[in-house]
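Omission of a single protein chain aside, the complex is shown with its protein chains in their original locations.
Chain naming follows the written order as A, B and C, and within any one chain the residues start at number 1.
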Amino acid sequence: MIIVMKAGASPAEIKHVTRRIDELGYAAHLSEGTERTIIGVIGDERPLESATFEVMDGVEKTISILPPYKLASREWRRETTVVDVGTTKIGGQELAMMAGPCSVESRSQLLEIAHAVKEAGATMLRGGAYKPRSSPYSFQGMGVEGLEILAEAREQTGLAIVTEVMAPDKVDLVSEYADVLQIGARNMQNYALLLAVGKSSRPVLLKRGMMSTIEELLMSAEYILSAGNYNVMLCERGIRTFETYTRNTTDINAIPALKHLTHLPVIGDPSHGTGRWPLVAPVARALVAAGADGLIIEVHHDPEHALSDGAQSLKPERFAQLVRETRLIAEAVGRTV
Amino acid sequence: MIIVMKAGASPAEIKHVTRRIDELGYAAHLSEGTERTIIGVIGDERPLESATFEVMDGVEKTISILPPYKLASREWRRETTVVDVGTTKIGGQELAMMAGPCSVESRSQLLEIAHAVKEAGATMLRGGAYKPRSSPYSFQGMGVEGLEILAEAREQTGLAIVTEVMAPDKVDLVSEYADVLQIGARNMQNYALLLAVGKSSRPVLLKRGMMSTIEELLMSAEYILSAGNYNVMLCERGIRTFETYTRNTTDINAIPALKHLTHLPVIGDPSHGTGRWPLVAPVARALVAAGADGLIIEVHHDPEHALSDGAQSLKPERFAQLVRETRLIAEAVGRTV
Amino acid sequence: MIIVMKAGASPAEIKHVTRRIDELGYAAHLSEGTERTIIGVIGDERPLESATFEVMDGVEKTISILPPYKLASREWRRETTVVDVGTTKIGGQELAMMAGPCSVESRSQLLEIAHAVKEAGATMLRGGAYKPRSSPYSFQGMGVEGLEILAEAREQTGLAIVTEVMAPDKVDLVSEYADVLQIGARNMQNYALLLAVGKSSRPVLLKRGMMSTIEELLMSAEYILSAGNYNVMLCERGIRTFETYTRNTTDINAIPALKHLTHLPVIGDPSHGTGRWPLVAPVARALVAAGADGLIIEVHHDPEHALSDGAQSLKPERFAQLVRETRLIAEAVGRTV
Partner (left out) sequence: MIIVMKAGASPAEIKHVTRRIDELGYAAHLSEGTERTIIGVIGDERPLESATFEVMDGVEKTISILPPYKLASREWRRETTVVDVGTTKIGGQELAMMAGPCSVESRSQLLEIAHAVKEAGATMLRGGAYKPRSSPYSFQGMGVEGLEILAEAREQTGLAIVTEVMAPDKVDLVSEYADVLQIGARNMQNYALLLAVGKSSRPVLLKRGMMSTIEELLMSAEYILSAGNYNVMLCERGIRTFETYTRNTTDINAIPALKHLTHLPVIGDPSHGTGRWPLVAPVARALVAAGADGLIIEVHHDPEHALSDGAQSLKPERFAQLVRETRLIAEAVGRTV
């Protein structure tokens, strides 16, 4: 940490800062510039509260030097983590293709879509049994019954299941059925939930909050890793900006940025990232071209009758087309689908 | 809901839309413009999924007409809700002044601050026993012990207690000690938690998410109201924008906007809204001038040694000064402190 | 400037950095932390390009220490600048009340409004003769004819005139008629225009760009000041955020922040800041409570027939009410209207 003193800070003010640094068990390193004195704090800054110094007289600001996450960093682990989900490996040479409906709506709906996405080339099946909806009057998901339908779809198709868990006291239940526990964007900073999945043995798909920075996403991953679960995949699903034509703005920069900063695999979600089905395929291609380790795509055989997210769902034949197009891009960047 | 057809939509496409409207039990009302046909859907649009129509051939977009919330709206209830917390009434003529430390750190710390804010004019005591922290390595709060200290402070000072609850399975426990349950900004769309406090009999202080719209805040209130708890206060605590000089951007427009849209009381939080203590008092005055029903302010007797949020905490004497300044503003807008 | 080396940067890489610092005429100050080496650059960092170092092998990032503006800073000049416009002083004890229509639409329209706002308590008259409109098909202003009408209104009412200039080659012309040259939000970083008004002798009202930071606003002021014109007033007029209920988000934090960072007077614009007339008066009160040195308000006697910005314009009687309410707030913060 670096502490920048105000222009004209007095020797007593500087002394007060360095004494506190000593008290906390760190070493202080002074550097007198032409306009301001700067004080370096030598030692692991992560446990330090910047406010400790910011409220002192004569201090202008503090600046952190180290990223606040550790286990999630590329410096901690150089090689990309490969997460095993059944026979699928995520983070390796082959891209993960997760597909399925926003919500499980009925047994026949899910099974029809599951077989269709399997045939089109999906490697995992997504589908929500518990749905976070902005309105209390909207369909909230089928709950346990939905989980059972997902399990049946796995048996029939062999596809591993990704499904969301919304509360700490549901982690055990959902883990009985799911292969991957999804943490939704609205819960990215629900720390009670992060700790609960951190104690689970299931792999976790952690979606970036629509309001969260890349660093905050990595800090939320750090919660899960530090609780003992190392099988974490990150998911870029679009952030909220001033643009209103699209539902969210896919942060394509985040793909190579995350690949640089962390060893965890990175999945792209062009369905939520755009919110408009005609944009899903071009943005899916872009995510793969930028280096994503996989995609998660909403597919519905009858979007007009979908109970949620119909506007961003692809019909199975369009998803099959997307897989073919994405395969060409994957090959162009040395990956496979 | 209004459905805008594409220029050149065919009669068959229009027919397909109107037939679906009929099937769903609504009436369709066609309006042919010079460039496009527009179809009005007559009936309560709230249960409708816009995607139902957006995915149809020939449809360009749909537009909602009604706000998606009902119980939270001023149309539903004309008079401002007054929430009773002990002997304090929130939403009436007198402003609520909630003050206290970010976190309960020790018995002596909390009691010292509690007495100081009481003397300065606070009407309620805030303090976190469970703390949502972006780092798993930061102080996470004292838990039950912190709740017990809060209860002791209430006994000594008579101040009602506002404290955060972070997980559904902790609502009962926190309710034993707290007078008001706070839902933090990061949990504004934690629906499992909203439903849990909705079933509680304690008043709720619902903080706006840092990247949530006014409408989304009202939808989260709707979750609590529709679960049966009508004692909800809203809190504007700053939103995330591109500006980096301040921690958040206090959305001052939201104060009169909320007073217009909803009957629920509105509290302003200039501590989180600015993140810098020298800005807290001027923004506190602004919030009251704009019509807020109260303030919630972080106060610490020793910010240098605070375990969280020191940089935005006022010392007790500065808080006392803020109360005096705010009183003058309150009088200028016909309120009292 | 501080240069943070990567963990494991080699001595040769560090040497390369320090040698370049020497070459550029600065002194290098090394500080070896537990994980990273940090290099302080001693000397006036303002002319340095951070990229010079960021592209070097072994460098992780650079951090600026000094604000990039100088003449606009409070450190450069401790006392608040008071700008004289005719008999009005802006930045002193008395608040400036600028009011008038968005656009000059006709002689009768402007004169009627000018007399009305004068009577209600305005100290200056605003009105656009050249209008920046997002559509080429919208009314673009009356041009020179509008300027002549403004000059006539000044003669009749004694109110000084604030009006926008949109291009460098129009600065002389507009200066013949106007008392204050307004730079609109969309032109805040039109540097050719900033230099042109910097060479003028007329006071300038510089509006913050809708997506410009406080620091960028001060840098644009620096352009004008460094070209020789010291009579600059800043204007907070709302920033663009994700919120859609209001046209912009009034950044109330920016008022005390600017008063802290700069000696230039700060004006608040609640008309553009909200975009909805019912919110204008409460936000006007808030701006004054937060410490603004004046207000600029859109007023129209017949908003239904206004050629621009009708939705955020107040009728004269409502403006008179706003002046009365604002006067009470001004007194509560020790100012006058």
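Quick note on the criterion: a contact is a pair of C-beta atoms (placed from the backbone, for glycine too) under 8 Å apart; a residue touches a chain by one contact, two chains touch by 3 or more.
Small disclaimer: the values here were computed from a predicted structure and weren't measured.
Q: Which of A:T52, A:S200 or A:T274 sits in contact with the chain that's absent?
A: If we include the chain that is not displayed, A:T274 is the one touching it.
Q: Decide which residue listed in C:M56, C:V82, C:A151 or C:L173 touches the omitted chain of the complex.
A: Final answer for the missing-chain contact: C:M56.
Q: Write down which of C:G209, C:G273, C:G294 or C:P316 is the residue touching the left-out chain.
A: C:G209
Q: For the chain that got dropped from the picture, name the residues of subunit C it touches.
A: Residues of subunit C in contact with the hidden chain: 20, 46-47, 49-56, 68-69, 132-138, 166-170, 186-187, 189-193, 209-212, 216, 219-220, 222-223, 226-227, 240, 277, 303-313.
Q: Residue-wise, where is subunit A in contact with the chain that is not depicted?
A: Residues in contact with the chain left out: 211, 213-215, 239, 241-246, 249-257, 260, 273-274, 278-279, 282-283, 285-291, 325, 328-329, 331-333.
Q: Write the list of subunit B residues that the hidden chain touches.
A: For subunit B, the residues touching the absent chain are 2, 4, 7, 29, 31-36, 38, 40, 42-44, 63, 65-66, 75, 211, 240-242, 244.
Criterion: only the chains that are shown with their structure count from here on.
Q: Closest chain to the protein CA centroid?
A: Chain nearest the overall C-alpha centroid, as shown: B.
Q: Same or different: at the subunit B/subunit C interface, is the fraction of residue numbers used by both copies above or below half?
A: On the two sides of the subunit C and subunit B interface, the residue numbers are mostly the same, over half being shared.
Q: Round to the nearest whole Å and give the separation of the Cα centres of subunit A and subunit B.
A: The answer is 26 Å.
Q: For subunit A and subunit C, what's the span in angstrom between their mean Cα positions?
A: Between these chains, centre-to-centre, one finds 38 Å.
Q: Report the inter-chain centroid distance for subunit B and subunit C in whole angstrom, where each centroid is the mean of the CA atoms.
A: Averaging C-alpha atoms per chain gives centres 31 Å apart.
Q: Scan subunit A for residues touching two or more other chains and write them down.
A: 240
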